[in-house]
Every structure is written in structure tokens, then in C-alpha cells.
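What you see is the complex with one protein chain gone and the rest in place.
What follows is chain A.
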């Protein structure tokens, strides 16, 4: 049965190849995209999450936008200057909203004030605006922003806040148009390359070109998004020609898709790192058996566990080649990544065993490795492979894979001694990663929020804290790189690999891909 199935499958691919070739000659003017996750809302200030943000980035624009490599670039603001805590943004001239009305500084003031007023938001946009003291419209094309202190990340953060039309989004509620109204398209007016047409939840979301768009005219008259959460369904939809472009095809199908002449498969290194966290809190740890005290407190043990992992083999065999072995938590040359940590550490079983022996664990111990099942690409299989690699040096590892909600609950209640998880930097630089994952937790300052391994190194903390006041990117990057080097020398956390994002599309289409894993239809072009 298996072989027959494969035969039908490959036959299908060949036929699809031919039909694709003939279809390729006709000029397609509409685009159908299969999304992995449907946005939970169209209100651009309701839920700060990639599936929502990528839709918002097509209807709306921020003062700045982030490049495919997450570097801020001018968008609605043409330029900006900064003196201490005062920022002046010069807005772009002649920009119109999709309803034809002009874009002015009042829209910026309205939008930034609205973020805090959206009720019941499960992930409020205030997270990007927390550092702001005051927003003022100096004249129609100038906005003055005062921050609470030096804020080197202000521009990056503003890129995540799309600007609404203050006229179209006005309403009797405190926040103006409510989330429900925006979901129905009422008041959903932005300056982005596309405008809203219709949304049938679960079925399709349709946009058409915004005739008033100031920038380069996008390639498609009409764009339809279909949510296809099942990866197999996405692949089938692409092969049958029902959709033009899909997000995140399963790694198992990649080889076949790449061989298919009718398709174009694009890979892009992302900023999401997959790591293993190791409990360094105290003498007691829940998931270790065979030894009274926590062996993970010993740096030599952590080093041994790192040396046991053959990262290139893992990437090749489990990830189908669509990942990059990692030596730190952010890929170089992103801001704050250390240039000294570009090569992932090589596996060295003998040295790992020797280190364990030196630390007094010559006969090994047993440990549980927690992992989510279905949150990151091939997550539980990666954990299984790491477990078998650890077992080779005498650390008997059993994997506790759980559905994501269960996994996060266990992780947040410190139920794992070791766990596999991922982190995608929201800012495209290192301070976000280190502040969340490795800085000593401090709820009052809002740092160390995801530091469940409870690693703590005052020297590293200080470097990260100092970097937050440095406005010069180069100097700040150097501080953060130093912090990264300290953490990695401590084996504070074991970086495994950086996920690569994959898009598959019809042959006549092309997309450059984005490090933040977003699918932006305005950047999809026809060859």
C-alpha cells in the first residue's frame, strides 16, 4: 500500500508539473495564499501575534516598516531625529488612506492612544508603546514623541504599530471603532498596498489593491487568503492548483516539492532559535533521577550535554536541511549577535564523557527532557533525537512531549529540569532575546519573563541593562555581543538550530521570504 501511495503521489506531481507549465504562460493577476494560521481578528491593535500582524502589514503601515531581515526602514515617516528622550518624526507627504482621505499627524496620535483602550485584548499592543511618555502632533506632517528615558528600540517597536485613519476608525466607544466593527470591515482603513473586501471566518479573507497607495503598485489586483491549518491540505491545495502560494510546507514533502518543475520553493533563515533550557535554580530539580543534587548546576555537565549534540546531523536528518546549526541565540550578523559565535560547536562524545566523569557523574544520570508537540517545526522529533544523543554519553534521557498548552503550563510551573523550546526575537536584535530568556527574572522591571532555567549572571545582566541606554547601534551591538559570549561560555542555555521558513509557490511566482516568518502578499511578485 505504501509504495502504491508513493507512486500515485509522484504521478500526481508529474501531472501537476505539466499543468503548471501550461498555466504559467497565462498572466495571473489574482493571488490565492494558503495561511497556516488564520488571524484571530482584523483589528490591527487587538492581538500582537504574527498571523494577525502579517495581515495588518498589508492593509496598514507603521511609521517605519521592518525589512525582510528585521531592520527598520522608513515607511509613513520619511525621516526621524532624536535628542535624548525627544524624537521628531517627519511624515511622508501626499500619503492617502484607502478611502482617499489624507494621512496626517493626527492619525498617529489617535492610533497610539487607541492601543491602550482596546478592551479584552489577549496580547495588547501597549507592549510596543510602553516606553512612550507623550505623543504630539506638531504640524500635519510632524510628530513629536517623548520617551520615558533613552529608548534605542523605539523605532523598531513603532514598526509593529500600524496606523489607523483617525476619521474612519472614530466611534462612540472609548477605542473608536470596536474590534467587532473592524472585523466586519467597518473602519478598516489604512494606507497599506491593499484594502479590505470581505472576510468569511474559517473560509476566506479577500483584499483588493488600494488605488490610493503611495508606494510601488503591488502585482495583484485581488488577494485571497485561505486558512489551511493542516500541512497536508496546504500541499494538496498547491499541487491541485487551488492556491498559488503556501506557508510552511511539511519538511517531509520538501524533497518532492523541490523536484517538482511546476513549483518554486523558497527558504529563508529566520531569527527563531530552538534551544534547550537547563534548570540552574537550586539543588533540587524535578526531572533528574539517580543523583541527589542537581547536576545541571555544574557547568561541566552543561558543556558535556552541549558537546553530545550533533547539530549538523540533527538539521540534516530531522529538519530536512531547513535549519541552521546555532552557536548562540541569534544568528550573526543580526544586531547584538557575536561575530565569534558563528560556527556551532562540534559534537565530541569523548570529551563530553570526560567532562561528565570530571564532574563526578562518570556513571551518568537520568533526566527528562520536556518538549511541545506541534509548536515548532518537528519539535518532538528534535527532542527525541537530542535524547538519544544524550543517552550516548551516559545521560539516560526520556522525552516528555506534550500538547503546547500542557507544555507551557508545565514549563511555567518549573516542572522540567530540561526542556526544548523556541524564541523568535520581536525586535530583530539580541536585547529582546537575552532580556526574556537569560537575564535574572525581575517582575517589577518586566525582565527575565521566560527565564525558566533561572540562570543568573550579574555580569551579563549588567551588560544587557547598560545596552538599553546606548543609542548608537554599533556600540549597543558590541555590548550585547559580549553578553551573548558570556552566556554561551557559561552554557547558560544550549542553542540547537535556527529554523528556516519555507514557502512553496507556483513556478511563475517569487517571494524573498522574511526572517520574521511573515507572508506579505505585496512582496510576492510574478516573474
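Quick note on the criterion: a contact is a pair of C-beta atoms (placed from the backbone, for glycine too) under 8 Å apart; a residue touches a chain by one contact, two chains touch by 3 or more; residues count from 1.
Convention: contacts and distances are computed from a predicted model.
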Task: Chain excluded from display, named as in UniProt, from "Nitrite/sulfite reductase", "histidine kinase", "Sulfur oxidation c-type cytochrome SoxX" or "ABC transporter permease" - done: "ABC transporter permease"
Open item on the list: For the chain left out of this view, which of A:84, A:122 or A:211 touches it?
Closed with: A:122
Open item on the list: With the missing chain put back, one of A:202, A:333 or A:362 would touch it. Which one?
Closed with: A:202
Task: Which of A:241, A:286 or A:312 contacts the chain that the document leaves out - done: A:241
Task: Full-complex contact with the absent chain, from A:227, A:250 or A:312 - done: A:227
Open item on the list: One chain is left out of this view; which of A:134, A:317, A:409 or A:462 touches it in the full complex?
Closed with: A:409
- [ ] Can you list, in ascending order, the chain A residues touching the missing chain?
- [x] 8-9, 11-12, 15-16, 19, 40-41, 46-49, 119-124, 126-127, 179-180, 183, 200-204, 226-230, 232-233, 236-237, 239-242, 403-406, 408-409, 412, 423, 426, 432, 436, 443, 446-447, 449-450
